[in-house]
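Structure first, commentary second.
All protein chains but one are shown in place.
Entry: subunit A
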Amino acid sequence: MEDGCERIEEQLTLVARKPSFGLPTGCPVCLPVYIYLRFANLPFSLRTNSNFPDSDQIPYVESGTYVAFNNEKGGVIESLIEDGLADLDYDLLAVPEWLSTKAMISSWLTDALMYELWVGSDGSSAQKIYFADLPWPIGKVLFHKQLLVVKQLLGITKDSAERRETEIYRKATVAYGALSTRLGEQAFFFENRPTSLDAMFLSHTLFVLQALPDSSTLRGKLLEHSNLVQYAERLKTEFIEASSSSSSVPLFHSDTSSSTPRKGPSSWSSKPKSKPKREKTQEEKTFRRRAKYFLVTQLVAVLVFLSLLSGSDDTEVEFDDDDDGMDYD
């Protein structure tokens, strides 16, 4: 990987998944990178790539011949630091509490958000983020495939489902408490300056507040800590919605027609509705019916693909088929 310092004059581009929920990118892996670049005051343009919902390479940052993929070197932010483009974490790697706090966010809170997006909210949020652009049956199948992976990642089985849910929420709850204590009235968590830790946590809170339904347990837990909510509100205004910033003009359009933003900043309130019951049998029946539609659509897609193949010389990768060729890596 070339030294990125020389490339900094060339325009930096962040390739991420499309906006959603009133956020510049609707994907929980992409948003921290976006925020980090904004914190670092690095001008960049935002490009959307929604073709490959499973791709591990997205988000990535490129500038000229330099490129930093998500699945290399521990992630884009780590690459940006290592390659000298933007190091907001200087001096802090030696601070034990900074590292342990970051560990807590990237394990307990990341797990909790993943749980809520995929399992807790019946997966509707995850479907919107990753599969909304795909033909419905294909998206549904891919969703269920990835849902299984997420459950395995979280160690959720039929027998352990309830216990795991309790544990995941409990850890998130204590984590929020600790973070609220740590933050107090400060602007940022450490040394009054933004670091990758803030980028990670800000991304997490924005998702919890904007992408999860009102009935979400996790959302309710976060709302109990007003200083954390204010932290999110303030930084969002300052770094994400700032349209008068001259140094960086991200080309994202808040697409409010397609994705209703959950709440305005000042009206985030917790409505203690009872969590919707997951009726497995009902869902299963629906799923079976839709699967039949999917098979029919698959047949049509195969015919379309064959006709395209015979009529085209280019070996362009088209994501219109789902031969199960997409690997979740």
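Everything below uses one rule, namely that contacts are C-beta pairs under 8 Å (C-beta built on N, C-alpha and C of every residue); 3 or more make two chains touch, one makes a residue touch a chain; residues count from 1.
The working rule: contacts and distances are computed from a predicted model.
Asks: Looking at what's absent rather than what's present, what does UniProt name the missing chain, "Protein rogdi homolog", "Regulator of G protein signaling 9b", "Histidine-containing phosphotransfer protein" or "Thioredoxin-like fold"?
Replies: Matching "Protein rogdi homolog", "Regulator of G protein signaling 9b", "Histidine-containing phosphotransfer protein" or "Thioredoxin-like fold" to the record, the invisible chain is "Thioredoxin-like fold".
Asks: Give the residue, chosen from A:Ala68, A:Leu179 or A:Ala301, that touches the chain omitted from the document.
Replies: A:Leu179
Asks: Of the listed residues A:Glu97, A:Glu224 or A:Glu241, which contacts the missing chain in the full complex?
Replies: Residue touching the chain left out of view: A:Glu97.
Asks: Considering the whole complex rather than only what is displayed, give the residues of subunit A touching the chain that is not shown.
Replies: Residues touching the hidden chain, for subunit A, are 56, 71-72, 74, 93-94, 96-97, 99-101, 103-104, 107-108, 149, 152-153, 155, 159-160, 163, 166-167, 170-171, 174-175, 177-179, 181-182, 327-329.
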